[in-house]
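What you see is the complex with one protein chain gone and the rest in place.
Chain lettering (A and B) follows the sequence in which the chains are written, and residue indices restart at 1 in each chain.
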Amino acid sequence: MSDPVDNNALIALEAVSRSFGAIRAVDEVSFELRPGEIHALCGHNGAGKSTVVKMITGLVQPDGGTVRVGGEASRIRSPQDAQELGIAFVDQELSVIPILSVANNIQLGGVSEPFFNRPRRTRARVRELLDLVGLSDLDPAEPVAGLSMGRRQLVEIARALGRNAKVLVLDEPTATLSSAEIEHVFSAVRRVAATGCGVIFVSHRLDEVLQLCDRVTVLRDGKRVDTAETSALDVDRLVSMMLGDVPPEPAPTLPQEGRKSETVVRVTDLSVGDRTSGFSLEARHGHVYALAGQVGSGATEILRAIAGLEPSAVGSVEIEGRQLTLGSPERAEAGGVSYVSNDRKGDGLFLGLSARDNLVSTRLRKLSRGPVLDMASLREAAKGLADTIGLAPGRLPEPAENFSGGNQQKIFIGRTLERPETRVLLLDEPTRGVDVKGRIEIHGLVRGAAREGTTVIFASTEIDEILDLADDIVTMRAGRVVGRHSRSEVDAELLLAEMTHGRAERAAA
Amino acid sequence: MNPAAIKRFLAGGAPFFIFGMVLLAFLLVPFYSTEQISDFNAFNSLQSASSVGLLALAIGLSMIAGEFDLSTVGMYALGGMLAVKLGADSPLLGVAAAMGAGVVVGAIQGGIIAKLGISSVPVTLGGYIALLGLTSVISSGESVAYENFDVGISLDQQTLTFFSPRSLIMIGAFVLVAVLIRWTRIGRDLRAVGGDRRAARAAGVRTDRILVGTFIATAVISALAGALLSYSIATAKPDPGGAPLVFAVTAALLGGVTLAGGKGTAAGILAGALSLSLLQEIFVIVATPDYVSDLVLGGLLIIVVAFDAPRLKSRMIAMRSRAASRRMAQVAMKELKQE
Partner (left out) sequence: MSGAAVGAPEQAAASRSARKVILLVLQGLVALAGLVILVGAITTQGFFSVDNLKAILASVGFVGMVAVGMTVIMISGSFVSMSLGTQAAVSAIFFVWALKFGVAPAIAMTIAFGLIIGSIQGYAIGAFGANPIVLTIAVVAVLEGMVVVFSSGGTQTPPNGAYEFLNDTILGLPMSFYVMLGVVAVAELIMRRTTFGRQVYMVGDNPLAAFVAGLPMGKIGAGVFGLAGVASAVAGIMLGAYNQGASLLLTGSLTYDAIAATLVGGTLVSGGKGSVWKTLVGALVIATITDLLLLRGYSTGVQIMVKGLLVVVVVIVVHLRSQGTRS
């Protein structure tokens, strides 16, 4: 099953483990990168990929097992350590500084950069690196702010290449790139590997993995499933390795009795800058719609645009026949949109305020007589919501930051429930960072809301979740819609296939 | 040069454009008023820019790093007082003492801000109050006279028509900072820390060192400014009041520094400071009352702040997008009608 550990390995993880609280994110995973190899790391969400990557790049320490760099047992305690050990990392979350120029971003933070600027040498080096990633037509003095996400990614890759690393780690590098840009990245990666460096390529895009990489390691539920030569694999085999034993399909949600079929939300030709374009959807009363797509598919941007958070959104959104003014969350809320973002800690919850305050935060006007709050109604409403979401009422006075991820998410969603003013409920990654039990509870809440007649549109990268929750599924890739299905028409393989290498829906003629 | 580069060049030139306008207004004074201008007026405005200009450089540096050093005016006062008290025999010793105190104060504040992750505003506000208090303690609450008049006289000697050793020192400080920012990696790292601290740290920049270094620089520069001023007027005052802060912040913002961080150049700040002091000189020549000067300066700052406000920009973008959406809808309606 596993290949013998190569003692020439550039970097090797020997049975490493890592837990976060009760969750065992990585469970005795072994992995090694040979010189000159392009090695893919694949796995569905929650499989442990990002934790493994963090261990290699110094952001997280393993609880158990050994990490070896160049054969020596090493402790990679910080990104600085990683850099010094010759490990270069290009994260999904870009770390380019928009204000700075391309050239400055490429030089930024390199430990071997000279103190005094050497413009001529720098110009030549920057040119070389830009050529390597296919950005030869770029003006190095241009601020990164003006570049598309795809080009920013390439700049960051150029920076990593410029650090003369022996190990290059790329996390979802092609999520936001055009096909031409992807080709450039591939050539750059091949050139780098040819010099003897090793490349770790973390990606959901299985066709690219098979095209570019020599070997692939598949993780599932924190464990290593297998490491194999890509020449011996095809997409279907990879998919089944990632999904494991496919559990019996849960019965598709049958159409509810008494669900009206009128359109509540009509989205026409919604585009957000260059990140998504031409999105259309007719969402009906009491139905649950899934926007299924991986990182960079544009699903998040669509939800944000409807919620009024994208000033550059262009298009039309109608709620119950009324045109929604875009670009203002205040207007969206007034128009009946309730939005649950994918970042409950960043822009969702009020962590310092109590669970009670969070739950009632969206209905204060109804709980007050004139300007003054009716404390009794407030407490009652909070208790009612706590019951609905399954939160111990005794915990209502505690600050939201004290609760587990799952409970926090329930509070976040709870504040949108049982509100007649809500016409459409938008959820971005409704169970991100939530354990299995919480996931079941949250899915129950969402279906409950739909049963009450709320139109629900959610975005998710989790196939299980999409299959469990949705009545209708819209698959997206690279900013465009690639497929529309009702739940009964699809299964996991079809979904994953469309999400990872589907073709764009042709715009209506 | 490609059009984008030209556009960037022009945008970066805004502070100099502003200075040009003010200079023009200055040169045209004889035409719209009954007063004349002379070399002395130019000299005078450079003189008044000498100390507050350095203060603008200090505050501007902290803003480029994404912070805001309110204690600069406090260091300004303390520097002046130390220079006068300890520099009776040797002015150089006085200046060194002032700048040395700056290093200590800057290191402490920078350390607290960088290592404990506390916002610079409350820390430097407390620092401001404490420094003013310390200055008052050293001076027993009164203005202290500096006996060594010669120092002031030689500092303010008119040289090269418009300049004096004091204004040349100011310009020298600006040049030094400009060189450090433009020709060493410090400039890049400073802007990175100011532009996006998280990304800078992720990219490998030593953000803590940059922050501590920045606050040391701001304190030292402010101390120098205060010392020079005290020697020049041969007095050290325990409380400089609120005007220097308004001037310094306005000059920095006019000079292209943004409140968000990451943008701005030393040359721009110098241009901003010179614009303001020249403007003030025009007011003096034309004999406008003080309050007009206050109103103009305050009003100017409000306008600059409004332009710098983040959500204002996104609101404008949203308005444009809505217009585009409306146009799209109209086109779609027309097409529908044609079918």
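In this text, a contact is a pair of C-beta atoms (placed from the backbone, for glycine too) under 8 Å apart; a residue touches a chain by one contact, two chains touch by 3 or more.
Bear in mind that the values here come from a model prediction, so they are computed numbers and not experimental data.
Only one of B:I18, B:A49 or B:M63 touches the absent chain when the whole complex is considered: B:M63. Touching the missing chain, out of A:V225, A:L243, A:L351 or A:A497, is residue A:L351. Looking at B:A114, B:A203 or B:I285, the residue that reaches the missing chain in the full complex is B:A114.
Take chain A: the residues that touch the chain left off the picture are 307-309, 329-334, 339, 341, 346-353, 357, 361-362, 364-365, 368, 371-373, 375, 401.
The missing chain lies against chain B, touching residues 63, 66-68, 70, 112, 114-123, 125-141, 193-198, 201, 207-208, 238, 242-243, 245-246, 249-250, 253, 259-262, 289-295, 297-299, 301-302, 305-306, 308-312, 315.
Everything that follows uses one rule, which is that only the chains that are shown with their structure count from here on.
Per-chain Cα centroids separate chain A from chain B by 42 Å. Taken together, the chain A residues at the contact with chain B in this complex read 79-80, 83, 91, 93-100, 104-105, 107-111, 113-117, 139, 141-143, 146, 159, 268-269, 311-316, 325-328. Remark: chain B residues 2, 4-5, 8, 182-185, 188-189, 191-192, 194-196, 198-205, 262-263, 314-315, 317-319, 321-322, 324-325, 328-329, 332 touch chain A in the complex.
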